[in-house]
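A single protein chain has been omitted; all remaining protein chains appear in their positions.
Chain lettering (A, B, C and D) follows the sequence in which the chains are written, and residue indices restart at 1 in each chain.
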Amino acid sequence: MDILNALVAILNFVVIPAAAYGAQLALGALGVTLIYGILRFSNFAHGDTMAFGTALVILVTWGLQALGISLGPLPTALLALPIGIALTSVLVLGVDRAVYRFYRRKRSAPIILVMASVGVMFIMNGLTRLVIGVDEIRFDDGARFLISVQQFRAWTGLSEGLSLRVSQALTLVVTALACWALFRFLNRSRAGKAMRAYSDNEDLALLSGIDPERVVRLTWLIAAALAVTAGTLYGLDKSFKVFNYFQILLPIFAASIVGGLGNPLGAVAGGFIVAFSEVAVTYPWRKIAAYLGFETDGLLQLLSTEYKFAVSFVILIVVLLFRPTGLFRGKSV
Amino acid sequence: EEIKMGISLGLTGPLESISPAMQKGAELAMKEVSDSGKLLDGSTIVPVVADNTCADAAASVAAVERLVTAEGVKGIMGGMCSGETIASLERVGVPNGVVMISPSATSPALSTIDDKGFFFRTSPSDARQGEVMADIVLERGIKSVAVTYTNNDYGKGLADSFAEAYKAKGGTVTVVSAHDDGKADYSAEVAALAAAGGDALVVAGYADQGGSGVIQGSLDTGAFETFVLPDGMVNNVLAEKFGTQLETSFGQNPSAEGEGHEKFEALAKEAGFDGTSAYAGESYDASALMLLAMQAAKSSDPKVYKDKVMEVANAPGEKILPGELAKALELLAAGQDIDYVGATSVELIEPGESAGVYREVDFKGGKLNVVGYR
Amino acid sequence: MSNTRQADAVSPWRAPFLFLILVALFVAEGTMRNALFSGSWNTALAILNMGLISAIMALGVNMQWGYAGLFNAGVVGFLALGGLAPVLISTEPVQGAWAAGGARVLVALVVGLGTLVLAAQVWRRFSGPLRVPALIAVLIIGFVVYRGLFDPAVMAIEANDSARTGNIGGLGWPVLLSWPVGALFAAAAAWGVGKVALGLRSDYLAIATLGIGEIIVAVMRNEEWLSRGVKNVSGIPRPVPYELDLQNSPDFVARAADWGLSPTVASGIWVKLLYAGLFGLVLLGLILLAELALKSPWGRMMRAIRDNETAAEAMGKDVTRRHLQIFIIGSAVIGLAGAMMVTLDGLLSPTSFNPLRYTFLIWVMAIVGGSGNNWGAALGAILIWFLWIKAEVWGPEFMRLVTAPMPEGVLRDHLLGSAPHMRFIALGLVLLVVLRFAPRGLVPEK
Amino acid sequence: MKLGGLMIQVHDLQKHFGGFRAVDGASLTIETGSITGLIGPNGAGKSTLFNVIAGVFKPTSGRVMMAGEDITGLPPHELFRKGLLRTFQLAHEFSSMTVRENLMMVPAGQSGETLINTWFRRRRIREEERALRKKADEVLEFLTISHLAEEKAGNLSGGQKKLLELGRTMMVDAKIVFLDEVGAGVNRTLLGTIGDAIVRLNKERGYTFCVIEHDMDFIGRLCDPVIVMAAGKVLAEGSADSIMKNEAVIEAYLGTGLKNKVAAEVAEEAAFAESHGAQPGLGSEAGHGGDGKPEGGL
Partner (left out) sequence: MAEPYLSATDMRGGYGKADILNGCTLTVERGQIAVIVGPNGAGKSTAMKAVFGMLNLREGSVRLAGEDITQLTPQERVRKGMGFVPQTHNIFPTMTVEENLEMGAFIRDDDFRDTMEQVYTLFPAVAEKRKQNAGELSGGQRQQVAVGRALMTRPSLLMLDEPTAGVSPIVMDELFDRIIEVARTGISILMVEQNARQALEIADIGYVLVQGANRYTDTGQALLADPEVRRTFLGG
């Protein structure tokens, strides 16, 4: 019984939250890694693209709710998602047209594109705030829990509870699907191969009859779709706050790098590594130890949570030392 | 005369969501005085707003520098966050001899700072809040708590003073751990707090920042059900967000009972903002105090009126509520004493900070209810 | 097929011209009073001072990126380390802190370092199946001993008057001395970081240094015994007189009156001018040294390494060593700037060390200025800093302009209410415009 | 050719990429003062062997000795100081530097490469630079690209980059120089001149050379001995003559001549190429006759 309790405690406080958070990071990292892989720069505006898209989704969700449309146990936002993606795509393509294309034509160094993306980041950042303000917004409706703590306790009679939220499950599923689809798309489909070819050698792609502008457009479209989906799922699980979408950029970058830039599998693996190292390394084992029969005064905590981010970075650096271009051998410009 | 008054708030950055109400609160007082036409023979007040970003001391100094040296303001309602306030006070306020009254910087460090008499605050030092909070928690029969605080001088200071007081009074603190604001995820913090255990969780954070993230995580995983919420957390937003999930939670924030507060709320509503938003009342009071001190000193020169701030704030004199600034100006002009009460029952103690009347609140029925004052 | 970028010819007058524009901006800020400028020399000089410090930071980044192609995204960490120096060197000693646990902390740190060195030795010397267990054993024993010594000492120090101090305190030495010490702190850290991470390439190095920067800042926020952590240290001594003292000196007041200035204004300007002089001196000195180095075989070698590491290595250049060298120097310069900044602020506030402001903004400065070009970096830094500060005013002003023709109503109110957020939009727009018209930076490398 | 001992000894060298054995137990020696040719089919492992010797790759196993000293796994910059130079098959120019700078950066131990000196030893640096510049200009002159001295190296044509590759090795006094296909993409007339230069450097300055090249004309004219690699191993070794007659080498590498109608005519031309008489790539050893090859041609 106590062993079961210990197990449930770990599941509830470490495994499930870290997995969900990892999936959120992974979904964001997929977008970053895609842009890096094809267009060869680190897109700092990705976090704010997520925020902007989510803001649009929220507006549409409100509209739908006002019309009385809902999805039953699933959040209404899922219905609004396609519209959000469509609108964000338009914006992102516009930005590419107005900003990035110029540097692409000029064959500017990647760092210039990175700096341009910082500029875009600032603008999107302000834009999102203009559109929806700075307040924290909750827009999850439908059922919140698949399994709630109380239910679980009632079913099992254990003293530890377990919860699994709809949004967590949703994120995990969507991430798995997105990764699989992206991987197949890039490696199997004609358009996907054209994208890889373009990223490998732009001029030669041209000579093969690949239309570079099409490739770029397609890349942005997929990236926008990923960003809005990631942003929405994240917002459903936590809540929407513009500021947080900038903050999440750092762990997203960490995730895409540790997995190996340009590789969808790497992005997903990276997301989970970052998430699990944050949660697991700072976890105090006292309670578990108690269930297993060792009572102690100390917390049995390796490091305090203040250092959680630091820990995940230490792990990241160690990984990079042994695998200099990430777990899945990413690209480097 | 046209008198410029500075307002220095974190309009962008980690506290951007409570700043607007604070700004409106401050401007409300200025407008009231301006409209009355009674300040220093019909002077008008022009508010000048600066964005101090709350987090970036350098940007704050630059912004306040602009207020003082470029705009020539005669006083500043601000700063907002303790760290940034200390910087702008030491670098700009004191050297230029400009009065700064902060509505919300609550760090104990500001009590001992060498301010040459230019700094006041309408909020109490967190040293006091810790004690009050410890009393409330113990009185509710909770003997063991976990503490999480937002990792800045405010959170740290408050958590420390609480933990010290609580232990001294016989409670057990299972863990004191920090959380950073604006992080993407708080699973690790929640897991650590849950593992440490405790009958309740003290969240010394910000309602629309990491604080609510931690609460959310705790509720979802069933780690804690009861939360103890100090000033940064006591907020309508929180009640709206979590509703009945906070049934057993309680807390306190600096705010005095009485008509003052209600009157302010009504005024705020009329002006189109939420008067119960954190530190909106304090902002109103901070502005009002400066303007009243000018009237009392018969001068808008901060070097002169700084000595009158304590006088107008405290007894003896006629009590002044929000919306009665015109009356106060008249009284002062007539050479009479006033005792400014304002939205937050202002009572300034040495060295120029609010004595600290706190209201105890709980969240029964998914609403923020005031239980009592202490 | 050529992948080389076409270099546009850049007029030699461009840099001086841009500097003139910059001067004009500052003069406008100092003299013109309107919606865009404040008309106060105090403001102008305040912006300039931080601009000069930013220029030094950008110079450090430029050394690492522009000369050697090293992507250091941990600027904020080295800056913070540099900022530690004024606290440790020049604040007043804390009564009883050393007695409480100073020596023990030092011993503990030595033990900690010793453990790491020993671990490294074990890793290098041992081979075979014993290697990993031995390493782990060394690390665990070292960690336990270290914590055993460290924790109680730290508790003792932090308990020492924790509301006002609670830290180890400084040495009370002149603050100017802390500047080179700050550089030294950063250099020492850079040495360690470089030894570990410099094998990584471009973006991978970036994320590793980003992490290291975060770790350094995390340590400074949480290790209260060192510099009070998030509780901040304020009142750090300065190398220039205090305004209030000047205002109280009859001499000064008289001289101010000669100039037709009020003592308050004059004292502010005078102090800032002194700072500007100090910072300007340091900046010019650094640029001079950097230019001399860059225009000599050393600079040529660095450019070769940046262009093609494999070939440079085959041509007998020790790429690893050179990378380490420039990484240390660049970081030292950043550390120096950190010490200067904390001196200027009179405040060490670790919470304010966020990467957006102190890593990415500095990068923006260096790149906008023109990477590889020292003057460019300095110019970019001062300009971007100017804009960063002025965006606070220009953003809302711009919004007012946009909404002026709109009818009264919800939309207009909403937009006006959101005016502060125009700060970001304005900044972003300016950045994009600059990059558009000078895609290789304002003053590109030749 | 007078030989003074062994410059390079490679002993049972292995280099694996994943499961693939690019170099698979190669052993060979290069004698001091020789111009050794290294030939073999594409993918035989020649460049990989070079890269291992020059310290770019760590060998999977095996040893490399230089003048009796074990240099296995030393980093390239140390090998450079020991006098081991190499060129790259795919040109590795410093693209944003001028052609002249590309050359001037080469010599080791320039006082101007020490940071302190750049501040306090300006005079000495200036003098050194003057000498270096003169030398660089001589090399450029020799390579017929003087007019490009101020051009960015990245803007050079494919062949010009190759020349620059070679030029760098001429900036210092090397003991041994590894040339990885200097000839590919270089105009044949110029290649002749380069061949002369190699011989001169070999004779006058005592450089040892190891040359990878697919142009058998060039190999035949310059190299003795010639080592043939195939599938990561040494297939044959000997004088150019003997190698070109070696059946295994012909089968794996040289082929049986240009199978078109004019092969015979080409063979005729071969006759007036003196020396070893090899007509590169044509494989028609008509001049030497009797090697039992088919006439060639379709």
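What we mean here is this: a contact is a pair of C-beta atoms (placed from the backbone, for glycine too) under 8 Å apart; a residue touches a chain by one contact, two chains touch by 3 or more.
These numbers come from a predicted model, not from an experiment.
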| item | value |
| --- | --- |
| Option touching the unshown chain, where A:106, A:144, A:196 or A:217 are the choices | A:196 |
| Residue, one of D:80, D:94 or D:253, that touches the chain absent here | D:253 |
| Where the unshown chain meets chain D, residue by residue | 17, 39-48, 89-90, 144-145, 148, 155-160, 162-163, 181, 184-192, 214-217, 252-260, 262, 265-266, 269, 273, 280-283, 298 |
| Residues of chain A in contact with the chain not shown | 190, 193-194, 196-197, 200-201, 203-211, 331 |
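The criterion applied here is as follows: only the chains that are shown with their structure count from here on.
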| item | value |
| --- | --- |
| Central chain (by mean CA position) | C |
| Chain separated most widely from chain D, comparing mean CA positions | B |
| Separation of chain B from chain C, taking each centre as the mean of its C-alpha atoms, in whole Å | 32 |
| Separation of chain A from chain B, taking each centre as the mean of its C-alpha atoms, in whole Å | 36 |
| For chain C, residues contacting two or more additional chains | 3, 221-222, 421, 423-424 |
| Junction residues of chain A - those touching two or more other chains | 134, 304, 306, 309 |
| Chains that touch, pairwise | A-B, A-C, B-C, C-D |
| Chain A residues within the chain B interface of the complex | 9, 12-14, 17-18, 20-21, 24-25, 134-136, 138, 149-150, 161, 163, 165, 234, 238-239, 241, 243-244, 247-248, 251, 275, 278-279, 282-288, 299, 301, 304-306, 308-309 |
| Sites on chain D touched by chain C in the complex | 54, 56, 75-77, 80-81, 85-86, 88, 92-97, 101-102, 104-106, 108, 110-115, 117-119, 122, 125, 128-129, 152, 154-155, 168 |
| Touching residues on chain B, where the partner in the complex is chain C | 11-12, 16, 20, 50-51, 55-59, 61-63, 65-66, 68-71, 82-84, 86-87, 90-91, 94-97, 107-109, 112-114, 116, 127, 151-153, 155-157, 160, 178 |
